[in-house]
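The complex appears here without one of its protein chains, the remainder shown in place.
Chain IDs A and B follow the sequence of writing; residue 1 opens each chain.
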Amino acid sequence: MRQDASSVRQDATSVRDNMDSIVEEGARGQGALDPQEPPVAETPAAAKTKVSVASQWQLMRWRFGKHKLAVVSLWVIVFFYLVALFVEVIAPADPNKTNEDYKYVSPMPISFFDQNGHFSLRPGVYALTLKRNPETLRVSYVVDKSQWTPIHFFVRGDTYKFWNLWKGDRHLIGLGGKSTDAPFYLLGSDRLGRDMLSRIVYGARISLSIGLISVFLSVILGIALGGVSGYYGGMADTAIQRTIEFIRSLPTIPIWMALAAALPPGWSPLKVYFGITVILSLIGWTGLARVVRGRFLAMREEDFVMAARFCGASEARIIFRHMAPSFLSHIIASLTLAIPGVILAETSLSFLGLGLRPPEISWGVLLQEAQNIQTVALSPWLLLPGVAVIIVVLAFNFLGDGLRDAADPYSR
Amino acid sequence: MTAGNVNLESQFGAGAGIQRDQRELLLEVRNLKTYFKLDEGTVRAVDGVSYNLYRGRTLGIVGESGCGKSVTAQSILRIVPSPGQIVDGEIIYHRRQRESAGQSVATSANGGGFRGRFGGRGPSRVAADGVEQIDLTTLNPRGQAIRDIRGNEIALIFQEPMSSLSPVHTVGHQMIQTIVLHQKVSKEEARERGIEMLARVGIPRPREAIDRYSHQLSGGQRQRAVIALALSCKPSLLIADEPTTALDVTTEAQILELMKELQRDLGMAIQIITHNLGVVAEMADDIMVMYLGKEVEQAPVEELFHNPKHPYTKALLRSIPRLGRKTGRRLESIEGMVPDPFSIPAGCTFHTRCPFYKPGICDDPQYVQVGPNHWARCARTKEIS
Partner (left out) sequence: MLQYFIRRILLAIPTLFAISLVSFVLIQLPPGDFLTSYAALLAQQGDSTIAGQQLVALQNAYGLNQPVYVQYWKWISNILLHGDFGQSLEWHLPVSTLIWNSMGVTLALTVSTLLFTWLLAIPIGVFSATHQYSPMDYVFTFLGFIGLAIPGFMIALVLLWVSFRYLGMDVGGLFSRQYQNAPWSVGKVIDLLKHFWVPLVIIGLEGTAGLIRTMRANLLDELHKPYVIFARARGLDERKLTWEYPVRVALNPFVSSAGFSLPGLINGATIVGIVLSLPMHGPMLLRALLSQDMYLAGAFILLIGALTVIGVLISDLVLAWLDPRIRYA
C-alpha cells in the first residue's frame, strides 16, 4: 500500500488544485478575473473554449480592459500626444506674440449668449475693457457684455511653420475674420500678454517628447545592460549591479541640477534640449535595467526556456522567440511608469532655471513665471501648466498600473 | 427543508443513533454549504456535506483537488477566506463539560459570554450527560467563542510546513503565545510545556530547538514543530489538511506514525484530508469520498477499499498504480475533466464522467445505505456491483 500511496500522490498532484486556486483568488478578494475567464459575461462553456485559444496578447487586452481608469488614462494620453503633434494648428495664437494692452488677463469665459442676450449655438467671448483702479493704480479688465465675438473653427490667424516644414495660418479655434486682433485668452495671458492656452499647447510638445525620447534612451541602456547582467550573470552582473545600486543611492535632483548647470550657456536650444534628455536618461536607465535583469533571471529558470534549449534552439531564438514575448509586456509597463518621472524632472529643472530656458517653451519653463508668489496671488492661472503636468503624470501612472496588471495574464 | 434533508435525517437518526453506543460523537457536520460568491458566479465549494466525527477515531476525507475537502475543514474552524460564506447547515461540536471546566477557565467563562451575545436562542445547549453542544456555524468568526475553540479544542495543520511557521519569530515564541492564550499558565510554564511537546514529537535537543527560527529547521523537523505547535493545547480534534504532501516518502511515513502515536496518547480525533489513498489507508478508521462539494461514499476503510459502491470511488481505486501489474499497461485514469466550478452539472454531478450513467435514472441520486456503516450517493449501486 505504501508504494501505491506515493505514486497515486504523484498522479494526483499533476492534476493540481484547479479550483483551490480560484477559491484562493476569491479569498484575496481579487475583483480581477481568473485569467482563464474572459471578462465578458458569456456562457461558461463558450467562454472556456474562447479563452483556451486566446493568445497572450488577447488575454492581456482583456485584463487591461478591466482596469477602467487605465483605459481612460490611455485615451487622455493619446489626446495629449495628438495635441503635441498638431501644436501649431491647435494653439489659437502664436505663443510668442506679445500684446502690451492685455497683460495678465484672466481666463475669458465662453458664453452662448451674444451681446443682445440672445442664445447662440455658436459660443463666443465678450470683449474686455481696461480699467485702472484710481487708488492702487492697478490695471484690471472688465468684461464688456456689449461686445460679443463668436468663436469659429479652422480660422485664419497667426502664421506658423507646421513642423518647421509647411507654412500655414489655419487654427483649430479662433475668432477669425476681422476680429483676429480682438482679445482671445481662454486661459488668460502672462506678463507680456502672451496667450497661456497657446503656450501650454506648445509646451506640451517639448515636455511630452522629452519624456518619450529620454525613456527611449533609458530603455536602450537598460535593456542592454540589464540583459547582459541577467543573462550572463557572473562578473558582468556584479559590476552592473554595483553601478546600479550606486546610481540609485544618489539624490538625483541635485546631480541633475549640477549636470544641467554644466551645460555650456552658449548652446542652442536644440542642443540644450538633447543635453537635458541625455542627462535625464543617464540616471533613469537603472530602474529599467533592474526590471529587465529580474525578468531574465526568473525566466532563465523557466521550464519553457529549458525546453527550448533542449530542443536545440539558438541563444538568439531563445531570447527573441521565447523570452521576449513574456518580458516585453513587463518592459512596456515599467517604461510607462518611467515616463512621468522624466516629465516631472524636466519640469522641476526648468522651473529652477537649470533646464530649458526661454524662448523655448516647456511646462517647466512656463512655471518659472509662477515663481514669484505675489504674481501668482494675482494671476493664479499662471499655475495652469502645472495642472497639465499633473494630469499627464497621473494618466501615465494609472496607465502603467493597468499595464503592469495586464502584463502577466497568467498570474493570479 | 429539501428532500435531501429528510434523507439525511434517516441517515443520522438511524445510523448515528446506534453508533452512539460504541462511539462518542465529537463533531456533526450537517448539510454544510459553503459558497464563494465571485463576480463571475458562485462557486459551490461545499454543497451539502454531512458526516460525523467520533472521539479518538480517524476519518479520512478523500477527493480530487477542488472537491471541497479543504473548505470543509476551514468551515469547521470558521476561517473560510473572504468571499466564502457558510450559507446553510450546522456544525455541532460536542464539548465535554469537565474539559471546558478543567482544562481552560477562559473557555467556560466565555461559554457564558456567547450565550449572552446570541440572546436566549444561543448556539450552545448542554445535554443531560454533561456534554455541551455548540453550533459552530452560528458563532461570530472573529469572536471570542470560536477563538477559544481554535487551537485549543480543534487544531489545524496543513501541507506547507515551510511556510506554516512565521519566518521572523522563533518556534518557541509561537508556541508560548498559543499556550498562554488558551491555558492559565505563566510564560515559563508554557515554555516548559513547549519543550516537552517538541521532545514528544521527536525533535532532537528541544531546549535549543525552541529558540530556533523556522529556516533553521529541516523540512521534516518543521512539520514536527508545526504538529507540536498545533497540539500544544492537547485538542480533542486535529484536522490535518494534506499534512504530508510536501514531504518525501520516508519523512511522510515518520510523520504519519507520529500522528498515530500522538492520537493514542492524547485520545484525540483526527480528520485527515488528502488526495492520497495510501495515506488514508494507513491512517483512517473510516473514509469519506467527496466529489464536487458533496460526499459520494462513506465506509470503514476495509469495506471501502474492498467493496466500493460509487463509480467515482471505483475509478479512484483503479487509478492507483500497483506493483506486480503487467508492465507496459497504461495507468488507468478517470475519463474527462473535473467540471468547471461555476457550472456544476445538474442531477448526479458525476454523470459527465460516469461510465454507468443512464439518463432518467441518475437525475437525483440519494445518499443511501448500501451496507453496515456504508453509504453511497448513486442511483445504480445495485446494478453496478
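We adopt the following convention: a contact is a pair of C-beta atoms (placed from the backbone, for glycine too) under 8 Å apart; a residue touches a chain by one contact, two chains touch by 3 or more.
This structure is a prediction, so every number in the text was calculated from the model and none was measured.
Asks: Have a look at B:164, B:221 or B:313 and name the one touching the chain we're not showing.
Replies: Here the residue in touch with the unshown chain is B:164.
Asks: Of the residues listed, B:28, B:64 or B:148, which one is in contact with the missing chain?
Replies: Reading the full complex, the residue touching the unseen chain is B:148.
Asks: Which residue, B:59, B:86, B:190 or B:226, contacts the hidden chain when the whole complex is considered?
Replies: The one listed residue touching the chain not shown is B:226.
Asks: Residues on subunit A that touch the omitted chain in the whole complex?
Replies: Its contact residues with the unshown chain are 24, 27-29, 31, 245-246, 248-255, 257-259, 261-262, 264, 340, 344, 347-348, 351-354, 367, 370-371, 373-374, 376-377, 380, 383, 386, 389-390, 393-394, 397-398.
Asks: Under the stated touch rule, tell me which residues of subunit B contact the chain that is not displayed.
Replies: The list for subunit B reads 77, 79, 81, 142, 147-152, 155-158, 160, 163-169, 174, 177-178, 181-182, 213, 215-216, 226, 229-230.
One rule holds for everything that comes next: only the chains that are shown with their structure count from here on.
Asks: How many angstrom lie between the CA centroids of subunit A and subunit B, rounded to a whole number?
Replies: 53
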